[in-house]
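Removed: one protein chain of the complex. Kept in place: all other protein chains.
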Amino acid sequence: MPAPTAEARIRVRYAETDQMGVVYHANYVVWFEVGRVELLRSIGLPYKQLEAEGILIAVAEVNARYKRPARYDDEIAVRTTVKQVRGSIIRIGYQVVRVGDEELLCEGETVHVVIDREFKRASLPEAYAARMAGE
Amino acid sequence: MPAPTAEARIRVRYAETDQMGVVYHANYVVWFEVGRVELLRSIGLPYKQLEAEGILIAVAEVNARYKRPARYDDEIAVRTTVKQVRGSIIRIGYQVVRVGDEELLCEGETVHVVIDREFKRASLPEAYAARMAGE
Amino acid sequence: MPAPTAEARIRVRYAETDQMGVVYHANYVVWFEVGRVELLRSIGLPYKQLEAEGILIAVAEVNARYKRPARYDDEIAVRTTVKQVRGSIIRIGYQVVRVGDEELLCEGETVHVVIDREFKRASLPEAYAARMAGE
Partner (left out) sequence: MPAPTAEARIRVRYAETDQMGVVYHANYVVWFEVGRVELLRSIGLPYKQLEAEGILIAVAEVNARYKRPARYDDEIAVRTTVKQVRGSIIRIGYQVVRVGDEELLCEGETVHVVIDREFKRASLPEAYAARMAGE
């Protein structure tokens, strides 16, 4: 099976703009999270449920490359793909595009470590890892 | 004793501006919290310690009146005063001014309810309530 | 005609929670703005277009009363109503409810002043004011 992919839609909030007249760059990192959450939901592993089971997915690394500015009231699609699941490490990729003209605004990756409630490194249950890897 | 008062200093972040070229209004509500935290620290009741003791101070109401816009890189003073402490209810007042010209930018109040870890209404220990009321 | 009313839907982001395990209170003020923007769009006056025409709607006052906490991943409806349009002043009301159990989480009002690009007080064009007042 191919790696899971999902799309989340976002309408740019006024709060997310800055005085340059475009979306402030740290907000794309929040949008990555919105994409990730929809990805997990789409494979039947809503993050809320994972947390309730004591499976936390901490962020170890964020990389973002900005191509074009998003603007107030733009409709945005965050396209999210699982890149790799190995042991307690998960890599996820993102493309942020403007709906309508399909302009690529930003792309990036995040690396995650699975931890337990005491913040100790843990492993995903095998069935979850398989689902996340698209197996 | 007079009601406790404290001043917190903030430098406006680029992230806090919006495309109108001024500080986005919801950020003043965050600044009120910065002021409140300094007020509690100044009377020897750091909020971190209160939380560790199971004393949570939830926000029940926020009122803010905007007078003049704050701008990027302005240095801001948040002046915070305890207005009332009665049972589980605490009222706090705020004045947000620009350092330098002393321009009043925003003023407001928050109302709080003391709760415990299960989010049940609780009372401040008497000694804490007295200190907060300036007695 | 009745006063214009609109509903916006929001999925609570992890970024919007705080260490109390609930949505941080200043985010409701951002959600009010999301509701306001949908209200304006629903009456054919998208705020983006107003700004392009040099009609800015500044926030003069915010009041919010918190009833129940919203939590991560909750689906939220922001129901927004025009309360009053008079001269350059606009009053808008909000109810924030959780979709599903219809629990009222927060209600509030904002007061706005219409200004021009130089931040001088201005009036809405009559046709716009009428539409906003539901006339």
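For the reader, a short list of remarks on this structure follows.
By letter and in written order, the chains are A, B and C; residue numbering begins at 1 in each of them.
Here is the rule we go by: a residue touches a chain if its C-beta (ideal position, glycine included) is under 8 Å from a C-beta of that chain, and two chains touch if they have at least 3 such contacts.
Being a predicted model, the structure only gives us computed values, none of them experimental.
Within the entire complex, contacts from the absent chain reach the displayed chains A, B, C.
Considering the full assembly, A:His25 is the residue among A:Arg11, A:His25, A:Arg41 or A:Lys83 that touches the omitted chain. Within the full complex, the residue among C:Ala26, C:Val78 or C:Ile115 touching the omitted chain is C:Ala26. Checked against the full complex, the candidates A:Ala3, A:Leu56, A:Ile89 or A:Ala129 give a single residue touching the omitted chain, namely A:Leu56. Residue-level contact of subunit A with the missing chain is found at 20, 25-27, 29-30, 33, 56, 58-66, 69, 119.
Counting the whole complex, the residues of subunit B in touch with the unshown chain are 11, 13-15, 30, 33-34, 37, 46-48, 72-73. The missing chain lies against subunit C, touching residues 14-15, 17-22, 24, 26, 72.
The rule is simple: only the chains that are shown with their structure count from here on.
One finds 33 Å separating the Cα centroids of subunit A and subunit B. Each of residues 20, 26 in subunit B touches at least two other chains.
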